[in-house]
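Structure record follows, encoded as structure tokens.
Of the protein chains in this complex, one is absent; all others appear in place.
Right, subunit A next:
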């Protein structure tokens, strides 16, 4: 079975139908539709990070590099005043960022633990300063996207990206596919190796596996998906700027992943929802929202030792036990 935890099944069955209906309730309020769209885009990003950190045991603080690159690659290769095809550019962006991830991963994955954190951070910072100091890419202001891509496929155009509701559904579909993709991946034979390498790398080498290659493939896949999320974000807001590349973006995503339950994959959605939900509600209450946010996060990490996903699983298990 693809969804092997009860809490997971429950969540998927509640979240996706609800998300599907949501725009009907919010018809008059574009703001919330946009907000939710952003949360879904972030969820894709956090999910790809969660796979790396929680499933592969590769702790990176440079994942935002790919998030930003997704946007920058788009403004680099797409003509400025012409609508390009969304799907073709999705392919381009994933392919280019995968190539970048391949080269960087080749260097980064020679290290481990704290050293890997430092080196991924170093690469991300280099990218950050390159783009924030470059005149061609608008420095700290970034670049505007004047024309959004069209989404026709075999002459059939399903989504109009200028329409927030359409964009919302595109992101929801992307999120669902990402979740499905990771779930299938983890259940696969490749996933068996991912689990084995995470649980006991030394033993896996002794069984005759070149674990470097498997880590590299995981890194490339997760990075390409991270870039796809960045591409969506750029399209939603119509610009790309260096803050997408900043290490705080990586850090926030890491917090969301830990909050949701590391390695649970669907927890990435939970973590992002809760984090962004808190962010939104506290922001409206007080200017010093970060202070309260910090306190709440500490509290939640203390209460939910295995993240929200782990907490839900324990809860259901306990209820079954009785």
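The working rule: a contact is a pair of C-beta atoms (placed from the backbone, for glycine too) under 8 Å apart; a residue touches a chain by one contact, two chains touch by 3 or more; residues count from 1.
The rule is simple: contacts and distances are computed from a predicted model.
Enquirer: According to UniProt, what is the chain that's been left out of this complex called? Choose from "Multisubunit sodium/proton antiporter MrpF subunit", "NADH-quinone oxidoreductase, E subunit", "Transport permease protein" or "Amino acid/amide ABC transporter ATP-binding protein 1, HAAT family".
Expert: "Amino acid/amide ABC transporter ATP-binding protein 1, HAAT family"
Enquirer: Decide which residue listed in A:107, A:158 or A:207 touches the omitted chain of the complex.
Expert: Missing-chain contact among the listed residues: A:207.
Enquirer: Specify the residue from the set A:16, A:176, A:190 or A:289 that touches the hidden chain.
Expert: Of these options, the touching residue for the absent chain is A:190.
Enquirer: Name, in rising order, the residues on subunit A that touch the hidden chain in the full complex.
Expert: Residues touching the hidden chain, for subunit A, are 184-185, 187-193, 195-196, 199-200, 202-211, 214, 217.
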